[in-house]
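Notes for the one structure printed next.
Heads up, one of the protein chains got dropped from this complex, but the rest are sitting where they should.
For chain A:
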Amino acid sequence: MSLKSLSDDKPVGVIGAGNFGSAVANLVAQHRNVLLYARDEKVIRRILETKENRGHTMHANITPTTDLGRVAEQCEVIFPIVPSAHFRTMMKQLSPFLHPYHILIHGTKGFDITLPPDQTLESVDKLTRDHVKTISEVIMEESVVVRVGCLAGPNLSKELAAGQPAATVVASHFNEVISLGKKLLRNDRFQVYGNNDLTGVELAGVLKNIIAIAAGALKGLGYGENAKGLLISRGMVEMVYLGRALGGNTTAFLGIAGVGDLVTTCNSSLSRNFTVGYNLAQGMKLDQILANTDEVAEGINTIKIAKKCSDYYGVRAPITNTLYRVLFEDLPMSRALSYLMRYPLNVDIDFL
């Protein structure tokens, strides 16, 4: 098997020096040399000079680079961790350097959308699985790489940077990829689980962003723990429904990438999506919020996409739909909440 490879001195690639990218690079650097790709020369210089990036102290085994081709040539295992909006573009640049022996494990929680020409997410009348792709599907479409995996789970970058205990799921159809992911990421403070439902885990990681925004909103409205418990459990049900419509299995949502990640994001004021919801409930408008943040809150796009998909596939998704109206149709958050509380649905669990 592939285990002997791990003593290899071949470096491991990480693409994207954002918050999570830096955290993953640091985790891997404890086992292997890491080539960290960043688009921005300034980031490279900063890492070289100060060993600091976004609040992470970068491990000595990490070499930053702006050369994508070099990453593909020197590394067989690559962790691409760039925002979903840029993922396909990045893959197109990387693809010419990739071969079927490469293994890609991505850490991006978002969807990729391809729309017909001259259409936008707002104008398009229906959104189906033909338009909405998970990140692993983008990798497979744009390159010859088939051994693909993803990382998902409660992984707040700031806590990882502080070396607090946490866990992640490596999901892949290939056991080879899972065991490799485990070997590369695991340490005394970081547990790694495997899952074969790649699509389910990806979907769980993406859809939980919706509920995270809702959790922020509850906090912003000043509500307490009962409300949060209600939201998490109903949010979970909604994720399962949406996830199944989009091709995942129920079980992935019950694991680290589902419940695990959901509880964390809903409790953490550190998360970007949570902050968006919080600010919304405080009365800020979406464009104001966006102007104030330098990182992408994937949840906003996810709400748009999930709403259109739930329309097309006829899935009941009250939380998503209501948030959509708050974000894009100026429904005040307090009205949205009272609407949800009166929503005529009282079966607890009907999907198991």
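In the analysis below, a residue touches a chain if its C-beta (ideal position, glycine included) is under 8 Å from a C-beta of that chain, and two chains touch if they have at least 3 such contacts; residues count from 1.
Basically, contacts and distances are computed from a predicted model.
Novice: For the chain that's not shown, choose its UniProt protein name out of "Glycerol-3-phosphate acyltransferase", "RNA polymerase subunit sigma-24", "Cytochrome c oxidase subunit 2" or "histidine kinase".
Specialist: Choosing among "Glycerol-3-phosphate acyltransferase", "RNA polymerase subunit sigma-24", "Cytochrome c oxidase subunit 2" or "histidine kinase", the correct UniProt name is "Glycerol-3-phosphate acyltransferase".
Novice: I'm checking contacts with the chain that's been left out. Which of A:30, A:95 or A:282 qualifies?
Specialist: Final answer for the missing-chain contact: A:95.
Novice: Looking beyond the chains shown, say which of A:66, A:89, A:175 or A:292 touches the absent one.
Specialist: From the options A:66, A:89, A:175 or A:292, the contact with the absent chain belongs to A:175.
Novice: Which residue among A:76, A:137 or A:298 touches the omitted chain?
Specialist: With A:76, A:137 or A:298 as choices, the missing chain is touched by A:76.
Novice: If you put the missing chain back, which residues of chain A would it touch?
Specialist: Given the touch definition above, chain A has residues 1-2, 4-5, 8, 10, 76, 95-96, 99-101, 141-144, 146-147, 173-176 touching the missing chain.
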